[in-house]
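One protein chain is absent from this view; the other protein chains keep their places.
Coming up: chain A.
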Amino acid sequence: MAGAALRDQLSALLSSMFSQGLVDEQFEQLQMLQDEGGTPGFVAEVVTLFCDDAERIIAEIATLLEQPIVSFDKVDAFVHQLKGSSASVGAQKVKFTCMQFRQFCQEKSRDGCLMALAVVRNEFYDLRNKFQTMLQLEQQIQAYDHKQQ
């Protein structure tokens, strides 16, 4: 029964992540790649890499935007990188906010970039919390299944 409850929780979490637009079809494809490709732990590995990269990139962008003279090319390069990795993992909202962010980079607007950074940060933290919960539930399910064997 506990296993079923955990699976229900995971299923509900994933459904809400899709319905809220946090993740898109690309995330579904990662799950398919894991299931069909026989690569257990693949989604966890990719999600963890994404979260670590995003954290680092956001910090780099924040530092760049604090400089007296902002290098918008460098900021744009980092935003492009974050957009790429968020698109690859299916982090839809983060991806869209990055697209808007790039507009402010092209306009060379520090205020616009700061505002966009705040939005990206919030969207990323929200998604990261959901990913962490997802991974914890998956580990609990695995541990439960292992006990039943």
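The definition used in the following text is that a residue touches a chain if its C-beta (ideal position, glycine included) is under 8 Å from a C-beta of that chain, and two chains touch if they have at least 3 such contacts; residues count from 1.
The criterion applied here is as follows: contacts and distances are computed from a predicted model.
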**OP:** Assign the chain not included in the display its UniProt protein name, restricting the answer to "Response regulatory domain-containing protein", "Origin recognition complex subunit 1", "Adaptor related protein complex 2 subunit mu 1b" or "Protein YIPF3".
**Re:** "Response regulatory domain-containing protein"
**OP:** Would you indicate which residue among A:Gln9, A:Ser88 or A:Ser109 is in contact with the undisplayed chain?
**Re:** A:Ser88
Original post:
Given the full complex, what residues of chain A touch the hidden partner chain?
Top reply: 26, 28-30, 32-34, 36-37, 39, 42, 45-46, 49-50, 53, 77, 80-81, 83-85, 87-89
